[in-house]
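Note that this complex is displayed minus one protein chain, with the remaining chains in position.
Now for chain A:
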Amino acid sequence: MQQQLTNLSDKELISRARKQHDREAEGVLMDRYSHLLVAVTMPYLNNQSNLDPNVVFPALLQRLNASLKTQTIYKANEWILHIQKGYLGKPEKNTPFYPSRDGRDLLHIENTVDKAATNIIDRQDLIVRLEQALQRLNADDSALLTQFYLENKSFADLTASTGLSREKLRTQLKAAKGKLAKLFMNQGYAK
């Protein structure tokens, strides 16, 4: 059962945990993200001596468990990060997770791309529209995206060629992707 569950996507696991009260599915989901949760929480544990990992992690898991049943979760990674930051930033306040408009736009496009994978006509249409959006993007962003995604250049190559730090490069890439998504969506609405 555990083996089968590990092959399921986050979305399916979440829906199982919700609809069938499947504790195993929930456990598999938590297990999948446990190492990231630990890695993200470790700086806090090191900086604040009053935090006990034996208390922090169970409490975090409890919060995640409670919010899993009630909240809308588009992306598990964003949700986990939000809960973790909320718990460590303001432990007394339980801020509900709500994905941003941009995040939902991105998710929508990702879903469209996923669906188009099996449909040639849709895929062709999508490619045309994406290229149009890419052409309307400013030159820098367009060049960066082209290099990173189309020419398969790594972070290291790009930092070397542009002289930017890895973090800045990542931020720029993310921003460019966001702009592209916005253009694509507007294009869709205009159509």
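As a working rule, a contact is a pair of C-beta atoms (placed from the backbone, for glycine too) under 8 Å apart; a residue touches a chain by one contact, two chains touch by 3 or more; residues count from 1.
Convention: contacts and distances are computed from a predicted model.
Participant: The complex lacks one chain in this depiction; which UniProt name from "Sulfate transport system permease protein CysT", "Tetratricopeptide repeat-containing protein", "ABC transporter ATP-binding protein" or "Succinate dehydrogenase" does that chain carry?
Facilitator: The record names the chain that does not appear here as "Tetratricopeptide repeat-containing protein".
Participant: Which residue from A:R18, A:R63 or A:R170 sits in contact with the chain not drawn here?
Facilitator: Spelled out, the listed residue whose C-beta touches the missing chain is A:R170.
Participant: Identify the residue among A:Q4, A:S100 or A:N152 that touches the chain left out of the display.
Facilitator: The missing chain is touched by A:N152.
Participant: Counting contacts across the full complex, list the positions on chain A that touch the omitted chain.
Facilitator: Residues of chain A in contact with the hidden chain: 23-24, 26-27, 30-40, 42-43, 53, 57-58, 61, 76-78, 80-81, 106, 109-110, 112-114, 116, 123, 126-127, 130-131, 134, 145, 148-150, 152, 154-155, 167, 170, 173-174, 177, 180-181.
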